[in-house]
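Below is a structure I'd like to ask you about.
One chain of protein is taken out of this complex; the other chains stay put.
Our next item is chain A:
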Amino acid sequence: MTDLYQLTDLSKGYTRGREAITIFEQLTMSIQEGDFIAIMGPSGSGKTTLLNLLGGIDRPSSGSVDCQGVRIDKLSQGKLAKWRAANVGFIFQFYNLMPTLNAAQNVELPLLLTNLSGKARKERVATALDIVGLADRARHSPRQMSGGQQQRVAIARAIVADPKVLLCDEPTGDLDRKSADEILETLQLLNKDLGKTIIMVTHDPSAAKYARRELHLDKGRFVEAAELAQ
């Protein structure tokens, strides 16, 4: 497998008043294409911050984030937005669907940034909803759906533009066991069958079991937990 991400000497910190907080320092790692990584670690250890850096919605204090030869830490805001639209799908803990749009419209949202025709967009939306098993809910609004269903709409939205990477921040954090398992199975399927690289932050050890490998982030360092045989 080839490298998708190469992080080199990555540091990220904040200054809160006079106090300087370091989240991680001189972090160097690579993420391979087609991998499914579960990132675990205590609250405040910097998991979300790392996803933000990988997704190009935050910038490192120093060091570089290279994604297939693109130095995303160097891109301008406008270019970064374009890069995100083409390369990354985001899945959040609280789904973050647009309350004014129905399921199909929520899924279609990222396609407004493409040049696809209305017809092609409809087909893509139908396919994405089909993959997450919600073909029959296209016209439902988020309010009319359970948490698990909303998260599946969010997954459909994340994959509809066919990005290489899915970044998931506690995607099952707000769900019951059964819904969580369904979501995780879907993610696994996306990884195995569609070859999506998935980086998932989770607090739940049984969720992490779905990943190919688990990383523990603690005090700015990664500790490899285990290579999971699939």
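Everything that follows uses one rule, which is that a residue touches a chain if its C-beta (ideal position, glycine included) is under 8 Å from a C-beta of that chain, and two chains touch if they have at least 3 such contacts; residues count from 1.
By our rule, contacts and distances are computed from a predicted model.
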Just go with whichever of "Putative ABC transport system permease protein", "Sensor protein FixL", "Oxidase" or "Dissimilatory sulfite reductase beta subunit" UniProt uses as the name of the absent chain.
-> "Putative ABC transport system permease protein"
Among A:Lys47, A:Arg84 or A:Lys196, contact with the omitted chain is made only by A:Arg84
In the complete assembly, which of A:Tyr5, A:Phe36, A:Phe92 or A:Tyr210 touches the absent chain?
-> A:Phe92
Contact residue for the chain not shown (choose from A:Ile21, A:Leu113 or A:Val223) = A:Leu113
Give the residue, chosen from A:Thr2, A:Thr15 or A:Thr100, that touches the chain omitted from the document.
-> A:Thr100
Touch rule applied to chain A and the missing chain gives residues 52, 55, 57-58, 77-78, 81-86, 90, 92, 94, 96, 98-101, 105, 108-110, 112-113, 121, 157
